[in-house]
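Every protein chain of the complex appears in place save one, which is left out.
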Amino acid sequence: MTLWGGRFSGKLDPAAWVLNTSLPFDQRLARQDVAGSLAWAAALGHAGVLTEDEVGSICDGLRAIAGEFEAGSFAFAELDEDIHSAVERRLGELIGPLAGKLHTGRSRNDQVATDFRLWVMQALPALDAAIAGLQAAFLARAESDRDVLMPGYTHLQRAQPVLLSHWWLSHFWPLQRDRERLADLRKRLAILPLGSAALAGTAFPVDRESLAKELGFDSASPNSLDAVSDRDFAAEFLFSASLTGLHLSKLAEAMVLFTSAEFGFFELSDAFSTGSSLMPQKKNPDMFELARGKAGTLIGLLTGLLATLKGLPSTYDKDLQEDKLPIFGAYDSLMALLPVLAGAVSTLSLRPERMRAAIDPAMLATDLADYLVGKGLPFREAHAVAGKAVRLAADKGLGLDKLGPGEWHTLSELIAPDVAMVFDPQKSVERRSASGGTAPAAVQKQIEQAKAAHNVEFYR
Amino acid sequence: MTLWGGRFSGKLDPAAWVLNTSLPFDQRLARQDVAGSLAWAAALGHAGVLTEDEVGSICDGLRAIAGEFEAGSFAFAELDEDIHSAVERRLGELIGPLAGKLHTGRSRNDQVATDFRLWVMQALPALDAAIAGLQAAFLARAESDRDVLMPGYTHLQRAQPVLLSHWWLSHFWPLQRDRERLADLRKRLAILPLGSAALAGTAFPVDRESLAKELGFDSASPNSLDAVSDRDFAAEFLFSASLTGLHLSKLAEAMVLFTSAEFGFFELSDAFSTGSSLMPQKKNPDMFELARGKAGTLIGLLTGLLATLKGLPSTYDKDLQEDKLPIFGAYDSLMALLPVLAGAVSTLSLRPERMRAAIDPAMLATDLADYLVGKGLPFREAHAVAGKAVRLAADKGLGLDKLGPGEWHTLSELIAPDVAMVFDPQKSVERRSASGGTAPAAVQKQIEQAKAAHNVEFYR
Amino acid sequence: MTLWGGRFSGKLDPAAWVLNTSLPFDQRLARQDVAGSLAWAAALGHAGVLTEDEVGSICDGLRAIAGEFEAGSFAFAELDEDIHSAVERRLGELIGPLAGKLHTGRSRNDQVATDFRLWVMQALPALDAAIAGLQAAFLARAESDRDVLMPGYTHLQRAQPVLLSHWWLSHFWPLQRDRERLADLRKRLAILPLGSAALAGTAFPVDRESLAKELGFDSASPNSLDAVSDRDFAAEFLFSASLTGLHLSKLAEAMVLFTSAEFGFFELSDAFSTGSSLMPQKKNPDMFELARGKAGTLIGLLTGLLATLKGLPSTYDKDLQEDKLPIFGAYDSLMALLPVLAGAVSTLSLRPERMRAAIDPAMLATDLADYLVGKGLPFREAHAVAGKAVRLAADKGLGLDKLGPGEWHTLSELIAPDVAMVFDPQKSVERRSASGGTAPAAVQKQIEQAKAAHNVEFYR
Partner (left out) sequence: MTLWGGRFSGKLDPAAWVLNTSLPFDQRLARQDVAGSLAWAAALGHAGVLTEDEVGSICDGLRAIAGEFEAGSFAFAELDEDIHSAVERRLGELIGPLAGKLHTGRSRNDQVATDFRLWVMQALPALDAAIAGLQAAFLARAESDRDVLMPGYTHLQRAQPVLLSHWWLSHFWPLQRDRERLADLRKRLAILPLGSAALAGTAFPVDRESLAKELGFDSASPNSLDAVSDRDFAAEFLFSASLTGLHLSKLAEAMVLFTSAEFGFFELSDAFSTGSSLMPQKKNPDMFELARGKAGTLIGLLTGLLATLKGLPSTYDKDLQEDKLPIFGAYDSLMALLPVLAGAVSTLSLRPERMRAAIDPAMLATDLADYLVGKGLPFREAHAVAGKAVRLAADKGLGLDKLGPGEWHTLSELIAPDVAMVFDPQKSVERRSASGGTAPAAVQKQIEQAKAAHNVEFYR
């Protein structure tokens, strides 16, 4: 059934129908569409547009339809153009011509904007919980892997020793930012378009603020022209999803590296890795590779919607129909990825001895420079001395900690036998005790901070 | 069925399975997968790896499977991980353990790359034909709308009169470039990966060049490491699809404008327009708006794949699994759009009188300047005089062609009564007779050029 | 001067130097770099790492350098690799080897992250003010153009009459969302990385919370590994800039249309339009076309940074050097566009008679349907009747308001002579009096809301 046609003498071309219909994807808004219609019928009742009986019958019909959707028994008809048409068509079958009163004073323009916002509003807590689930996995590892030292990297070169706990937490905080970003989005999302009609506002005396509260929105949109075309929230959702994707891709890249034979810091559980159809020995980190790959796809979903929105002229343009698939796709990707990554992280086996072995003494060169600073040398000179020490040790094929007193002396007269202490990685870590640093005490404090942040309830 | 597992003691986590499986989308490669396996079995036979009888049995089984796919009777099993696994599993059911010999010397890495290339190779002629179909609609209009004058625009400001035929053809040529671009892509696409195995090349003496010819490829890939990871062809396909999308979006934008009440140059057929659920008078150019919107989505598909490919380290990484959905999506979008737009263009009603009325005399100001050039004035000065004439006419509230002899004289002594001829738009158009210009004779020649280009057969 | 090299025996290849240096663009961070160093020197003093005298000398030197930057007299040296190196090099020239103590306990990794965040923190209020400036132009127009009726559009088809004030305000609110989004970003931006050193945290007892306050940050980063690599804020800034770009592109598209000859609703001031080198009569809306074009460029800047960040493995990777140019570019684009668009909007001439004439009676078809609803007909049937009326009027070549009593009667017995009132657009507008609607009273209330929103001070 189409909700229009009185003005038309010809029929839509069949291929045009297929191109035009949104039912294949907007049926995912069924629950929201019915909820919006229930509230709208009630609002029309309060406004005196419908009688109490009419409201009652319409709402009974709508609730029956909701039941059919829950039960999976709702039957779409060949000519249902979109979810709105399908629901109104079915309502007509259930309650007769009275169904035709439901659309009074509204348009599909404000209706779909309302449905879509409701859907995203309901997606946010679910996505927040999934992100928090992965955070919990990081937190648990940060607590259990507390005493493990690992090499920290910059430029993928061994840089300085850090605590593994600290490293796990470095993946916790980006996700916390994601959760905050989603919560910020909610303020801009929970603005009700319904009552904006096609573009000019409804001509019936509906109390839109009450309607907003009824549907769980914070307030009604202040401008009808803006309300029917505003898809900022969809773009903002996709941006937030893209950043989450990037955070997962960073974790993924590290996990792919750290489970390689060359690094060998972690081993994946069989439950979260796969094999090869050709090479029997392979154990592949597919879950993480998929996370990394989907990060690219998420960027594309965002870009696509932004490009679609660019340069649109008026209020509602049909181009906006392209808004739903990317949001559904981004949500589904993250909801599929997050629990799997949490599972993979939780079930990792550690190889602390591999990590410890990878901390070569040259990673303490900064500590050597700091040692010289402690002896009064300006840092810039201390850095140069330490650099020369690294080169000297490399030229001699020695570990940096294996230079002898004579060699130290030629490098700087300030270097005394107590330089040996410099080369204990545990001590190195402990020296980084300022807030946010990798010292055990600082990390312990960080875990408390993280737990507090993790417990924030953004939705109630 | 998974094609691996001997090395594994645990089972894949169910959520990980769902994330990992590609069957929901790669089953679209079923026909190509079977074709590739038929050729591979034959090649193993030629190489002496399989006996003639073994090849015969395997090929009989594969042909039976192909039949099941054609008939829609192929039953996927719960544990089919991807299309390759499904086919091999089914082959085993049909012919027993001999099925296990088919995968000798190949890997899913070279197999999926082959399937995917085959799919795109088969998509190209279909897409080419759909683009040519829209071109044909433009050509037909260019021939039938030959005598119609319309205003040409730059900056969406009325600029100079042009022939409507010329305007239709301006949408023909970009599509010709698209077809050429796709044909260029074919050279890079028709390179066979099969025989590259997982990454190092097959260890069996397969004649890859024969295999390539057998499957319709031009040649075998020169480097196995590159062959299993090269997805340039997919990116190039998406880029070409994006440009086609842009060309459709340009047409769409113009059609949205020209079917508006304000322009009113065209009226859409009922078969290719839709109405409003609220406003009974509306006749909306949804098909063109969808074309414009999908142009944005296509950009996103391209961007997403490029971002996914960026920074991949090794030969085959699982990230590459994200390659198929964007190609399928782009192809489906264009194949849905192109015939509908061709239909909409073909069934448009013209309003030539609206176009003619929109050619206001100021659009001949360039001709006025050219007239002065003809009288010997340098163009730059002629341009200034014509500009002043426009301002004078506007100040007086007159059409530019309505200035009197005295006014002309104050503007330039070079302007004589023959200036009147300047203001005939038909004449203006006729003056632009250099090749590529809008003069009727030039457009006639252009139509011949376009027909010749249109008839090029890129695929045989 | 490079800040490294002790370990190296060879020199950097000259082409590699050019590729590697960031000075051409990061010199824009000069002021922030000096500010960060001033605070760092003081913090080292508080921590007992530097003496009071040393702090004094270093800060005197840094202030002298700041003066040189203000005065434009700072001379970069050929071997300055980046802004940090340049400042430290110059400091050494001014105060001698003591300069080498400034870098104690920090790294360029935390230093550049700090500089960059400071820069964006200082950019936010400026950008907010520029956006608010354009909002002010909309508000002023909304107040001055209060009684003007114009056609409202959906699908670029004439839909329903609206107030021009209402239309101007529809461009106000998206910018308000942009300002809120930027303000939300500030929370995630004002987190101090300094003290994170290269990756593991500083080894000196610096009070990072005090340091944060000193530099205007809200707090110190909780995790050093995250702090040196987190560029979420840059991506979020680019996203916000992209959305602002989209909002400007929407305005631009409408302005291009409405200043066309066909719409003719507005005329641009000479001060904000340009002419043609060939066609003397042209008056082109270049400023708005540039806004629309730059919206595309902004999307690219966002996409580029997201793609760059995807899949980075460790803490600081040199890829991050690509982060600055897009932020500078996006900021500069918006700061160039916003005041020009505000000027163009403020200086527009209106043609209210053209707008009024464009409100054809068929735009009141919804009101006709509402009229029938008022007579008790379900909306769906009323919509069909109104649709038939539109078709009947069109077939007869009449305005919808020109149907006679007999014709009305055949359409519906419910239509009485009072139907005439339906066709007054002023009345139509007045009927849309629910909040957010286009009725004068609702718009008046909306103006008050907008003023209150506009006056919110996000930064103090």
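As written, the chains take the letters A, B and C, and residue 1 is the first residue of each chain.
Assume contacts are C-beta pairs under 8 Å (C-beta built on N, C-alpha and C of every residue); 3 or more make two chains touch, one makes a residue touch a chain.
Not measured: the values here are computed from a predicted model.
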item	value
Among B:169, B:190, B:271 or B:415, residue touching the chain not depicted	B:169
Among C:54, C:178, C:289 or C:367, residue touching the chain not depicted	C:289
Residue, one of B:62, B:86, B:190 or B:206, that touches the chain absent here	B:206
Residue among B:94, B:350 or B:373 touching the omitted chain	B:373
Listed residues B:257, B:279 or B:403, member touching the removed chain	B:257
Residue, one of C:190, C:241, C:320 or C:390, that touches the chain absent here	C:320
Those residues of subunit B which, in the complete complex, touch the missing chain	3-9, 49, 88, 97-105, 109, 152-156, 159-162, 166-167, 169-170, 172-174, 177, 180-181, 184, 187-188, 195-209, 220-230, 232, 235-236, 239, 242-243, 245-246, 249-250, 252-254, 257, 292, 295-296, 299, 302-303, 306-307, 309-318, 366-367, 370, 373, 378-381, 383-388, 390-391, 429, 431-439, 442, 446, 449-450
For subunit C, residues in touch with the removed chain	2-13, 15-16, 18-20, 84, 103, 106-109, 197-198, 256, 269-272, 274-287, 289-290, 292-310, 313, 317-322, 325-326, 336-337, 339-340, 343-344
On subunit A, residues whose C-beta touches the chain left out of the figure	154-160, 256-257, 260-263, 275-286, 289, 303, 306-307, 310-311, 358, 360, 362-363, 365-366, 368-369, 383-384, 386-387, 389-390, 400
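Definition applied: only the chains that are shown with their structure count from here on.
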item	value
Chain separated most widely from subunit A, comparing mean CA positions	B
Separation of mean Cα positions, subunit C and subunit A [Å, integer]	23
Junction residues of subunit B - those touching two or more other chains	256, 275-286, 289, 303, 306-307, 310
